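One structure coming up, written as structure tokens, with questions to follow.
A single protein chain has been removed from this complex, and every other one stays in its place.
Chain lettering (A and B) follows the sequence in which the chains are written, and residue indices restart at 1 in each chain.
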Amino acid sequence: MGADDVYRYHCRRAGLLRVVIYMGLKLKALTRSPWVYHLSTGSCNNCDIEILDCLTPRYDLERFGIVLVGSPRHADALLVTGNMTMKCIPRAKEVYEQMPKPGVVIAIGTCSLGHGVFDGSYVMPKTVDEVLPVDIYIPGCPPKPEGIIAGVAKLLTMLRQKA
Amino acid sequence: MSERRMTWKEIQKKIHEKYDDKILKWFEHNENRIYVDIDPSDWIEFGRFLFNEFPTRFIIASAVDTPRGGIDILYHFDFLNLPQVFSVRVFVKKPELEIESMAPYIKGTEWIEREMNELFGIQFKNHPNMKHLILPDDWPEGNYPLRRDQ
Partner (left out) sequence: MSEIIPIGPYHPLQEEPEFFRLHVEGEHVTKLDIEIGYNHRGIEKLAESKSWDQVVFLVERICGICSTSHPAASVCAMEDLGGIEAPERAQYIRTIVAELERIHSHLLWLGLAGHFIGYNTVWMWAWKYRESVCDILDKMTGNRQSYAMFKVGGVRRDVLDEDIPWFKKELDGLKPVLDMFKGAVIDDPVIHARTKGVGVLTKQQAIDYCVVGPTARPSGVPIDVRKDDPYFAYDWVDWDIVVLEEGDVFAKAVCRVLEMYESVKIIEQCFDKMTPGVIDLHVKELPPGEGIGRAEAPRGEVYHYCRSDGSNFPARYKVRAPSYVNIFSNEVACVGEKVADAALVLAAVDPCYCCTERLIVVDHDKNEERVLKANDLLRLSHERTKEVRKELGV
């Protein structure tokens, strides 16, 4: 092995180490206080309002460290509501790509589970889990804030057990 | 647009005076819901008369595909503080499905005419801004979701 090769080998190891440390930190963040990003893919907004309600003084998600962020690049988890209408499919994929991995996708509300009352509509060729890899489903129309928090808490427990 | 308050009887009288010969059918489902049929060629003149002569508000237009070889377009109006809803029905025949656009005269009709064009394929002549409103831009041409004969 020449000097160049040794140098390249050490650079690669250092790089790999950086990646491993980063993934570990991310996983830890995910299990401790995930930052979430909300994506609506054609919803009636009931679920969206209930998610926002979780921030208000009665439920107050922020005291658990869960913060709603303004960009998917800062997010650990994606909260998806809505039916995944045709116009939204490329947007949803773009947002998912921007979220740093490992990241989780949480589908909230009956629409994101399987269209709900809108089943059979001509503008909804796919369901949310056919476009994005969903990790947890929270049913309800809309799910109550307590339900959303319970779902997110279950997910955190699942992740901690995995990590 | 006329500012003074008018009663329904006055409005009815004026419409009959001027357009009795053009009205094909006048049907009152009940005292607050009136449906009037006219020919597509008289629509622009009649619509403009309604909007300018009385305190009128354009509510919306509904298109209905029928098995009679054409599409019914109902333009719904109300007279501000009166309970009546006055619906003007025009029947556009297939396959042409053409009618003059009301958008240059009543601003509020612009969007709904775009929507009727993309959902039913109705051609509105002289529309100032005809393009997709609610369907994606890459929606297949000629595919009209609300038509029943496709």
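List of remarks:
What we mean here is this: a residue touches a chain if its C-beta (ideal position, glycine included) is under 8 Å from a C-beta of that chain, and two chains touch if they have at least 3 such contacts.
What you are looking at is a predicted structure, and each value in this text was computed from that prediction instead of being measured.
From the set A:72, A:103 or A:151, the residue in touch with the chain omitted from the display is A:72, counting the whole complex. Contact between subunit A and the unshown chain involves residues 37-40, 42-53, 56-58, 68, 70-72, 83, 85, 87-88, 91, 95, 111, 116-118, 120-124, 141-142, 144.
Taking the whole complex into account, subunit B touches the unshown chain at residues 1, 29-30, 32-33, 35, 57-60, 62, 64-65, 74, 76, 78, 80-83, 85, 87, 106-108, 110-112, 115, 119, 132-136, 145-146.
Quick note on the criterion: only the chains that are shown with their structure count from here on.
Chain centres here are Cα means. That of subunit A falls 46 Å from that of subunit B. Partner subunit B is touched in their complex by these residues of subunit A: 86-87, 122-123.
Residues of subunit B that touch subunit A in their complex: 135-136, 145.
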